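Starting off with a structure, shown below.
Note that one protein chain of the assembly has been removed; the remaining protein chains are unaltered in position.
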Amino acid sequence: MYSFESNYRVRYADIDQMGFMYYGNYAKLFEIGRVEALRNLGVRYKDLEDGGIWMPVYENNSKYLEPAKYDELLTIKCTLKEMPRVRIVFDTEVLNESKKIIHKGLTTLVFIKADSKQITTCPPIIIEKLSPFFK
Amino acid sequence: MYSFESNYRVRYADIDQMGFMYYGNYAKLFEIGRVEALRNLGVRYKDLEDGGIWMPVYENNSKYLEPAKYDELLTIKCTLKEMPRVRIVFDTEVLNESKKIIHKGLTTLVFIKADSKQITTCPPIIIEKLSPFFK
Amino acid sequence: MYSFESNYRVRYADIDQMGFMYYGNYAKLFEIGRVEALRNLGVRYKDLEDGGIWMPVYENNSKYLEPAKYDELLTIKCTLKEMPRVRIVFDTEVLNESKKIIHKGLTTLVFIKADSKQITTCPPIIIEKLSPFFK
Partner (left out) sequence: MYSFESNYRVRYADIDQMGFMYYGNYAKLFEIGRVEALRNLGVRYKDLEDGGIWMPVYENNSKYLEPAKYDELLTIKCTLKEMPRVRIVFDTEVLNESKKIIHKGLTTLVFIKADSKQITTCPPIIIEKLSPFFK
């Protein structure tokens, strides 16, 4: 298992007229969570892309337990529970300032070759960097 | 069962550098789908809100089958398969111009009283307008 | 002078916790205004792009006279007051349902070649389609 925490300050741009973060904006938090989790491993998503690998989202499931509110400093806890193969699954918990879990997300991405748009397997660099966490 | 179709033109604002609609932007399409489905029934979400009822999203599941692309005129097909009680579940299919389903969403919303933030049941106006479709 | 009107329904996604459209979201309205103004002329922005011409925004000035509110059906009035040369300037007025101007925008775009990223002049197809309006 590999886990990494990032932070995100809720902005006015994110909030709707109920005073809650708009439900579509959690996708950005998951993006931040998984890109920073990979960067912390030594894998920069931009480099994967420059190397011809894209990682489009295939499935996303979100549970809205409590609303995120304006100016809160959220914690995005992103966890990989299994070694990726043809898919990579990021498990995300969003916590508010009192460390209460307010949102849960489960995001499945696939790997495709940018040129052919064909499905491929997880790049070796990710496997290599993750392997110490899955012994 | 009650079903309604809306249209949405994909804008530059929606598209990422893969040339695909960013995965977080489908939430807006689902919103359009359900608000227009209700409006077509004779229920304006704004009126519900002005009457003290909020409908925050509780759960959202999305399957990304194929990407939406710039300038496509999408069809958002929104279906209610069950009479709402404490929850209302909108089943959304997004179709491209060749009428192929490219995305599936399942969105569960709850009803809360704006003043107390307490969970409540589905407003009678929605039940009344939906009942002809669930005989 | 050439002018064209489009409509836009304000969505929950657009509104902030003051109950106003978030100030950054008017850019999307301007985009809709100018793309539909061009489409009405017979010029599809997607075709320009497929033909190797990009039109990035160079300058944007916005005046927020009154807020747009949730569920309003806005009118986006987009006007070209001068024949484009190396720049194209779209003058946008956003009107609410009572036809009051609530927002003014002035957006300058340039033409660049997608391959070389070099500045170029306005594509002949735009000049040709606009010329009847500038006699």
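Residue numbering begins at 1 within each chain, and the chains themselves are lettered A, B and C in the order written.
Heads up, the rule we're going with is that contacts are C-beta pairs under 8 Å (C-beta built on N, C-alpha and C of every residue); 3 or more make two chains touch, one makes a residue touch a chain.
The shown structure was predicted, so the numbers you read here are calculated from the model rather than taken from an experiment.
Engineer: The complex has one chain that is not drawn here; which of the drawn chains does it touch?
Structural biologist: Per the touch rule above, the missing chain touches A, B, C.
Engineer: Tell me which of B:22, B:45, B:90 or B:111 is the one touching the absent chain.
Structural biologist: The single option touching the absent chain is B:22.
Engineer: Per the definition of touch given earlier, which of C:43, C:57, C:89 or C:127 contacts the omitted chain?
Structural biologist: C:57
Engineer: Touching the absent chain in the whole complex: find that residue among C:6, C:25 or C:75.
Structural biologist: Here the residue in touch with the unshown chain is C:25.
Engineer: Of the residues A:27, A:68 or A:88, which one touches the chain left out of the display?
Structural biologist: Residue touching the chain left out of view: A:27.
Engineer: Using the document's contact rule, name the residues of chain C that touch the chain not shown here.
Structural biologist: Residues of chain C in touch with the missing chain: 18, 20, 22-28, 31, 54, 56-64, 67, 114.
Engineer: Since one chain isn't shown, list which residues of chain A touch it in the complete complex.
Structural biologist: That gives, for chain A, the contact residues 9, 11-13, 27-28, 31-32, 35, 44-46, 49, 70-71.
Engineer: List every residue of chain B that touches the chain not included in the displayed model.
Structural biologist: 12-13, 15-19, 22, 24, 70
In the analysis below, only the chains that are shown with their structure count from here on.
Engineer: Comparing centres built from CA atoms, which chain ends up most distant from chain C?
Structural biologist: When every chain centre is compared against chain C, the largest gap points to A.
Engineer: When you take the mean of every protein CA atom shown, which chain's own CA mean is nearest to it?
Structural biologist: The most central chain, going by mean C-alpha position, is B.
Engineer: Would you kindly tell me how far, in whole Å, the mean C-alpha position of chain B lies from that of chain A?
Structural biologist: 24
Engineer: Could you work out how far the Cα centre of chain A sits from that of chain C, in whole Å?
Structural biologist: 34
Engineer: Scan chain A for residues touching two or more other chains and write them down.
Structural biologist: Within chain A, the residues that touch at least two other chains are 18, 22, 24.
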